[in-house]
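Have a look at this one before I ask anything.
Below is a slice of the complex: some chains, not all, each in place.
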Amino acid sequence: MLKVGLLGAGRIAIVHAKAITAHPDSELVAVSDVFPENAEKLAQTFGCAVRATEDIIADPEIGAVLIATSTDTHSNLIEQAAAAGKAVLCEKPVDLSLERARACQANVEDSGKPVMIGFNRRFDPNFGALKDALNAGDVGKAELLSITSFDPAPPPVSYIKVSGGLFRDMMIHDFDMANFIMGAPPVTISAVGSSIVDPEIGAAGDVDTAVVTMTYADGKVAVIKNSRRAVYGYDQRVELLGSEGLLQAQNMLENTLVKSTIAGVTGAKPTYFFLERYMPSYAAEWSAFVDAVNGGKALPVTLDDGVAALAMAEAATRSVAEGKPINLADVG
Amino acid sequence: MLKVGLLGAGRIAIVHAKAITAHPDSELVAVSDVFPENAEKLAQTFGCAVRATEDIIADPEIGAVLIATSTDTHSNLIEQAAAAGKAVLCEKPVDLSLERARACQANVEDSGKPVMIGFNRRFDPNFGALKDALNAGDVGKAELLSITSFDPAPPPVSYIKVSGGLFRDMMIHDFDMANFIMGAPPVTISAVGSSIVDPEIGAAGDVDTAVVTMTYADGKVAVIKNSRRAVYGYDQRVELLGSEGLLQAQNMLENTLVKSTIAGVTGAKPTYFFLERYMPSYAAEWSAFVDAVNGGKALPVTLDDGVAALAMAEAATRSVAEGKPINLADVG
Amino acid sequence: MLKVGLLGAGRIAIVHAKAITAHPDSELVAVSDVFPENAEKLAQTFGCAVRATEDIIADPEIGAVLIATSTDTHSNLIEQAAAAGKAVLCEKPVDLSLERARACQANVEDSGKPVMIGFNRRFDPNFGALKDALNAGDVGKAELLSITSFDPAPPPVSYIKVSGGLFRDMMIHDFDMANFIMGAPPVTISAVGSSIVDPEIGAAGDVDTAVVTMTYADGKVAVIKNSRRAVYGYDQRVELLGSEGLLQAQNMLENTLVKSTIAGVTGAKPTYFFLERYMPSYAAEWSAFVDAVNGGKALPVTLDDGVAALAMAEAATRSVAEGKPINLADVG
């Protein structure tokens, strides 16, 4: 039984608490949060203790910590937990600063403890089925990857200001998805973007609509499209053209009802947002983490993956600023 | 907090145990089974006591019992539990004998206790969305209902021999679905069937492929198609033509991957069987039961609904045997 | 070059005139109609002569006649044309009277001339693909056939009164489709119907909504659903469950546009009516006729097929009237 400390008690921490308590081989023993009332509420719901972060990290009984705190604390907590001998699952991104993330990577490497970054979409059954089909050779060799990732509505501008920007906050999931599918990082990254959804987002120095094109050493090409607003719901699709066919992971829908009237043939919208769409992936992610930690096996997603995606976000950010493609090797 | 006793510890009882323990307002306190080792195993997994059925029914602390035993015990247990003042949720069918089911209905009526029959498909989100759309007037008035309900593979012939036959065992769900959607029972029922899937099923006196046509007092028509074998999975669709359009609740799929190759464009199969397809409906069913019992409100499905569906199964069985339509009023 | 005389100049005759003139191996030489102005107009559009029906039939230069006149003239014209040595393609139904149709069948048999009945749906590429897949063994042996056939709107009651009723006028296409797919006629036919769309249709002695169930000698089952009104368009679907899978020929849509908004995900409606949906099938039907006549080969659809479908319509009509299943062998 893996005893787990949960750092953070916000919305995503609750998702993880469900996965931890539902898993037959893990037990949630403690939670901490900078807002004690959040920690209390989560503790009550899931039946665990409220403790200070440092206590949790210092407790030799606790084998793993799940870091679901604000982004600016991730690197420090990863380092402290790893130094204390814990297995770590940390929410993305590793850090907003690529430099700091790389320092964290170097520090943790010394500790030798497993650190996994929470790219939960790798555990989505639809994207997983795509990856499996590619691995099985169903469409030959990968040639052209397209990722469509639209949120239903933009977050408050106040959030955007501290988010690190669309590329580090939102597209970072898609950068990791590209790495997951392509099996290698790109060579060049070229990004365009605008704040056509909300000029306030532009005034805050960010974009809300962006397209990134990436080229690979062997001639493969990838394109990622992001928008902060798709009024019909959470649009999450991946499409891969291979030498022998096309793979498409399509949206999950709210239900299967189809209505035909004089107005047309209408089906349900995509599941609204990440809590609906990706809920099963969080459970599968946790299960993979437990299996790796308990079984002493390699983690399915690593801190290196987290740093790699962050470097791509950095390159995309620069590409928009400088109006030209960026070599990924020149970042950092 | 509703304290619950679970009668039966087989496959479907485990599904219910999950729902009972996951619900914030109910608590699983005891389980019984004719096979003690099954009861022990379930009790261990879900943290409850193993007790004798009569003890559970006699315990004044227990407010509700869920009957998930073999069909031949349903009527007796419903009567005993209701007499002991319990709220009851009983798996379908009420009984294989319509006469016995009606006696049970009469006996329970006197007790005044709420008895719900487990027609879980009413709580499937897709069929629920269809019913909601009909109620909202999205397609005008109902005219022609079609239900397609195919199992992936036939059960063993040994099971079929004690099942009461396809109409009482399998199509009974569809009879209830028709009543749920149409809002009234049919007037005539006409059935044809054959054992084209497996002659052994025919030798056992049953059919494995059947079509039932039903007419209603106001001119509406319904048709139900059943097959014991659809090799591609569990095919569960409902389609309703109304005066202003068509509603279709389609299959749920294993995933959203679509693969295009020279062989065609291939998507995932329907979710395999009722545990996959209807798992969310069991939780919703239990939630509705708890809400009704705790809130003192009318149950969403009643013992009367269970008897009504059984009468339709009886009529269909006779229709095949006699080669002619049966008036539902003549059954009984 | 097959020289063709066209009998009739109405809406469906125009469809055939297009097919005749577009075919490289056939030539439209003459047209006749009881309304001379219709014949004149068609002749002008397609560049042919207007002549009397008897002149056309008597002309030794004309190798084939296409009969697209009113139903009550079909049998007589078939007999006259066959007696005159013409190859014949006649619109369905052969006759409203099964007795008369059988007499026609006997008379024509003596002449030895090829007579094809215009069951154009056999030439629809979607239903053709279904039949091909069945023949190729893609889904094993056929077990349960379902045909959905809804018109967008009912015809005037004045038409219905002379139409022979829904089974002879509308469902006759579906009876032929069942024969086409199943490869054998049914043994029993059981029909229910009502006039829920329009009580005036009921007052005229007909139904507007009907379901027919058919059983076959080897245990196969078929069900046909008809409605005179599907406000969303012309709903024409065929679905076949086999021992190794399911085949579905779905609707053709007006276009491929899909619109996702807060109101849902909306696609185009089915193509509106038979002229849109089945236009390609009329050309393919004509082509098959020309190939058979010129090549001296067997016709793909025969007068026997026309009589067989009419007998099934007769049985369904009786089944509704008598409230019981009819043995097809007892019809006639």
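All chains are identified by letter, namely A, B and C, in their written order; residue positions are counted from 1 within each chain.
Here is the rule we go by: a residue touches a chain if its C-beta (ideal position, glycine included) is under 8 Å from a C-beta of that chain, and two chains touch if they have at least 3 such contacts.
What you see is a predicted model, and the numbers here were worked out from it, not measured in a lab.
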item: Oligomeric copy total, full assembly; chains in place: 3; value: 4
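We take it that only the chains that are shown with their structure count from here on.
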item: Copies chain C and chain B - interface residue numbers shared by over half, same or different; value: same
item: Chain ID, smallest distance between chain and overall C-alpha centroids; value: B
item: Rounded Å distance, chain B centre to chain C centre (Cα mean); value: 41
item: Centroid spacing, where centroids are CA-atom means, of chain A and chain C in whole angstrom; value: 58
item: Residue list for chain C, restricted to those that touch at least two other chains; value: 230-232, 235
item: Touch list for chain C against partner chain B, complex; value: 143-144, 146, 148, 150, 188, 190, 192-197, 209-211, 213, 215, 218-221, 223, 225, 227, 229-232, 235, 241, 243-246, 323-325
item: Chain A residues touching chain B - in the complex, by the definition given at the top; value: 125-126, 129-130, 133, 138-139, 244-252, 254-262, 268
item: Chain A contact footprint on chain C (complex, rising order); value: 230-233, 235, 253, 259-270
